[in-house]
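Have a look at this one.
One chain of protein is taken out of this complex; the other chains stay put.
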Amino acid sequence: MIIHHPILGPRDAQEFVYLGDASLIDRPDGMTAGVEAFHEYLYQRTNPAGEHQELWYHEQGDRSWLVITRNTVTHEITKVELARDVARSRGRSQ
Amino acid sequence: MTQSHRIAGGQIDRSKTLRFTFDGIPYQGHPGDTLASALLANGVRLMGRSFKYHRPRGPLSAGSEEPNALVELRTGGRQEPNTRATVAELFDGLEANSQNRWPSLRFDALSINDRLNTFFAAGFYYKTFMWPKAFWEKVYEPIIRRAAGLGSVSREEDPDAYDKGFLHCDLLVIGAGPAGLMAALTAGRAGKRVILADEDFALGGRLNAETLTVGGAAGGDWAAGVVAELATLANVRLMARTTVIGAFDHGIYGAVERVSDHLAVPVIGKPRQVLWRIYSKRAILAAGAIERPIAFENNDRPGIMLAGALRAYANRWGVKAGERVAVFTNNDDGLRTAADLKSKGVEVAAVIDGRDGAEVIDTSGRLGLKSIRVRHSNGRIEDIRVDALGVSGGWNPNVNIHSHHRSRPVWDAAIAGFVPGNDGPPGLVVAGAAAGFLSTHGALRTGRDAAIAALGLTGAAPDLPEAEDAPVCITPLWHVNHGKGRAWIDQQNDVTVKDVKLAKQENFTSVEHMKRYTTLGMATDQGKTGNVIGLAVMAELTGRSIPETGTTIYRPPYTPVAMGALAGRSRGKDFKPYRLTPSHHWATEQGAVFVEVGNWLRTQWVPKAGETEWRQSVDREVLATRKSVGICDVTTLGKIDIQGTDAGAFLDRVYANTFSTLAVGKCRYGLMLREDGIVYDDGTTARMGEHEYVMTTTTANAVTVFRHLEFCRQCLWPDMDVQLISTTEAWAQFSVAGPNARKLLEKLVDQDISDAAFPYMGAGNVTVCGGLRARLFRISFSGELAYEIAVPTRYGDALLREMLARGAEYEPIVYGTEALGVMRIEKGHVAGGELNGQSTALHMGLGKMVSKKKDSIGMVLSQREGLADPDGYRLVGVKPVDPNGRLTAGSHFLAIGAAPVAANDGGWLTSKVYSPHIGCDIALGYLKGGNAKIGSRMRAVNLVGGTDTEVEIVSPHFFDPDGERLRG
Partner (left out) sequence: MRYSGFRVIAEALTGHKGWKPVWRDPTPQAEYDYIIIGGGGHGLATAYYLAKEFGQARIAVLEKGYLGGGNVGRNTTIIRSNYLLDGNEPFYEFSLKLWEGLEQDFNYNAMVSQRGIINLIHTDAQRDAFTRRANAMILHGADAEMLSREQVRAVYPWLNFDNARFPIKGAIAQRRGGTVRHDAVAWGYARGADMRGVDLIQNCEVTGMRIENGRIRGVETSRGFIGAKKVGVAVAGSSSKVMAHAGMRLPIESHVLQAFVSEGLKPLIDGVMTFGAGHFYVSQSDKGGLVFGGDIDGYNSYAQRGNLPVIEDVAEGGMALMPAIGRVRLLRTWGGIMDMSMDGSPFIDKTPIEGLYFNGGWCYGGFKATPASGWCFAHLLAKDEPHPTATAYRLDRFLKGRMIDEKGQGAQPNLH
């Protein structure tokens, strides 16, 4: 596969490490959320057959975490964003 | 008589003669020959035996689709089983041997299977061999295994090198027949970067095998002219002997170039083959079409081949496959074979045209065709003496690569074949015969048009040379209905029409069931000639149409690929790169013993003269360290610099314990959890400045912890002011441990490092040897007064030598990973065996380190009931009751007197060493309810090793439990 890195351009997917569903960005606050919320966050997956937002890490590159929108049936990639931008857009800060 | 079947013409170089042997018999051929063409030229038709019935076989084809003519090529470490003689390029000195026969190709004992064929119907083995039960492994299967298989492996290492490479282009053209050449020419003249790859050693495809003209010239000459022009274009790369094996995601194609297979041995410095990864947004599949036979009784004898192959041998290689030939066809193309052979002076005894109602119904000739039996349209049956028969059942567009993304081909009744669907890999278009355009003109036109469309070319395109544009005139004929004999569909796996009928009878009617039940299409040719016939027969039997019946799935690789090519240089010691420590050269000089730790190679111990057993060296290293001072290279530990105004807050989130309160100039042991609450990693982290920390990780997790921290920083808390950089490679780091550690370091460190100035758990930037920057940490894994000192990596070797030289009076020793392990277990520190990804802080006796006062990764989920069990595993120390008793890591705890069953399983020994300090084996272990069992006795049982040792459960801190030494 080829990933069009938003800063570095097209890169072979072999340079990247895959983590999983981009919902892993949405970590609950440990001081207010309990086991159930963390269980839902860490373990439960939508696992769609189709468009999937997912986290990839450019380990053999610039160390950016990316959110990639990829179709799990065709492997077509339609969007690549810096995970930091996505995290901020989802309200994450400090 | 040599080359008895050689006739005039062809693309062989008759000025040179090549010598070769087949089954030890010497023959001659010419450059341009394949092994098959050269053998046929010498009158040899029998080249192999089939898989199941051991039927005598000659080549069916003249290409890579060959099911029959498989040989063992070369000998020794270069022996290649299952090589298709039809594509093996002849070279001087070639040695080939027949395979899957005994004692000889002509007299094969297992051809008894052919006589007993009625017992070997499709799937017979699923219905028997079940009694007595034990006989499967002991009797039936060993016999089957010995009888099965094709060629053999020498068991010697392949002496040849393989390589890998990457190529990029605007257009990849797969196949260099008329369509591919025209596509490449169109794109090449337009200045686009083009790669033209073809599996054959001669570019031109079928043009080399035909007598057709293109633009008034012989097809082969036209092809050579185009190739010559392309060769002058700097933007075009011609890759003959290169098979595109698969279409992968996003325009990545795999290709294997056979660089040296046409040579006796590779040129020095050259690989045998290269695996190319070709990146191209656009590609044209111009892989042509593959002829299919017609199934009729005994249609598998040597001398019966595809009509197109028969004339290819004559036209391209100047070989007549027989003295007197016949052609059996259901389409016009087959007639070309008769015409071509006749024009070359070969006697054509008959043309049997299925469209006229005539059929070949049987043949004779045990080791080679002697005659055919023909049923004429008027019902007359005639035996015709021929020694070669060309069969054409039509041509199947070669859709293989287009279907690698699981696109299903669609049926085209006009050509009676499957053509590519419209849902193939993005960017891949199909042209020429592969797309169902079977005329030369159709190939040239669609090749050109495909290049124009794929690249969006607007300029002048090359003119189309004049070429034949004959329509496909075919009446489907899949199998001849006659008699009770066997009519082969899959010649290698011996699948006949009868087998398909039996599959239908037993309701294996899905095309996949038919394939799997009969093994149709599962041989080394993957059914390139047989599959469509098989599913057509099944369609007929079930009353479904052929498209309703469907095809099986096309999978990479297009043709089989040598494992060596896929592995490239990653073999032997080069399987993974070695990471070497800064002390590696010094240790090598000392004759150190090394050990693989992940990709690192670390010093395991450093033997001294006279030491013959490893334990002597390790015990000495431990005792010398605890007595005076020892040095250990700990560079492999992960090092991460963490800086920013939020660095402390960040560490509080990623560690279970607190770091924001750590004083500048101090370090602290840190415990890192995964989000699921299991211990992930540990190490010491030092605060070097107000906003500057240095983290250490374990060797094993150096890479993944860094990745995890970046995830936390970028994805969870993107606005924290914190920056990370891995400095594992930047610093050479040594542990200096033992009562004289400080004294030794004082001889190098430029600053005051007295206990007052640099107390236990102190950390700071210092200089050594008169100004070299260094980092010093007063931390201890061994339990001794100890420091870790780091200098820029390039000074690591020098630092070690300086420490040994300047500290000589303290008789420092260098210790390896074994002594390191002994001392850490004596101190009860957790490491690999305990940090197993299944254990919590509570299990390790570190539960109190998980702060609930702040949010940190893993804090919440570490509190789940299954992880907080008060009777769960706890880390304990273990000693044999008898000091001479031996312990084994991996032994399980059983209560004294308890039976060795799972219900009594108390836990296990995680790590074990011999402690020269304590004078016996000691171990760490996880024991259920372990805290309450300290002081009691149990058994450490190693059932798999047959030992059962009574042990005392003790505190994991065997040595200096109060830590007086490390504060000294």
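A and B are the chain letters, set down in written order, and residue numbers restart from 1 in every chain.
Just so it is clear, contacts are C-beta pairs under 8 Å (C-beta built on N, C-alpha and C of every residue); 3 or more make two chains touch, one makes a residue touch a chain.
Since the structure is predicted, the reported quantities are computational estimates derived from the model, not experimental observations.
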Absent-chain contact - pick from B:Arg115, B:Arg145, B:Arg380 or B:Lys853: B:Arg145
Contact with the hidden chain (one of B:Asp23, B:Asp249, B:Glu692 or B:Asp855): B:Asp249
Selected residue (touches chain absent from view) among B:Ala240, B:Ala567, B:Val703 or B:Cys920: B:Ala567
Where the unshown chain meets chain A, residue by residue: 1, 13-14, 18-21, 35-36, 39, 42-49, 52, 54, 70, 72-75
Residues belonging to chain B that touch the chain removed from view: 51, 77-82, 100, 118-119, 121, 124-131, 133, 136-137, 141, 144-146, 148-158, 160, 162, 164, 246, 248-249, 252, 254, 275, 277, 404-406, 484, 498, 502, 505-508, 510, 512-513, 516-517, 519, 523-524, 526, 553, 555-557, 560-564, 566-568, 570-576, 578, 595-597, 674-678, 680, 832-833, 836-838, 861, 864-868, 888-892, 900-902, 904-905, 908-912, 941-945
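In this text, only the chains that are shown with their structure count from here on.
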Averaged-CA centre spacing for the pair chain B and chain A, given as whole angstrom: 28
Of chain B, residues touching chain A in the complex: 248-252, 279, 405, 426, 646, 649, 675-676, 703, 707, 710-711, 714-720, 854-856, 859-861, 863-864
Contact set on chain A toward chain B in their complex: 1-2, 12, 17, 19, 24-25, 27-31, 33-35, 38-39, 42, 55, 57, 59, 63-65, 74-77, 82-84, 87-88, 92-94
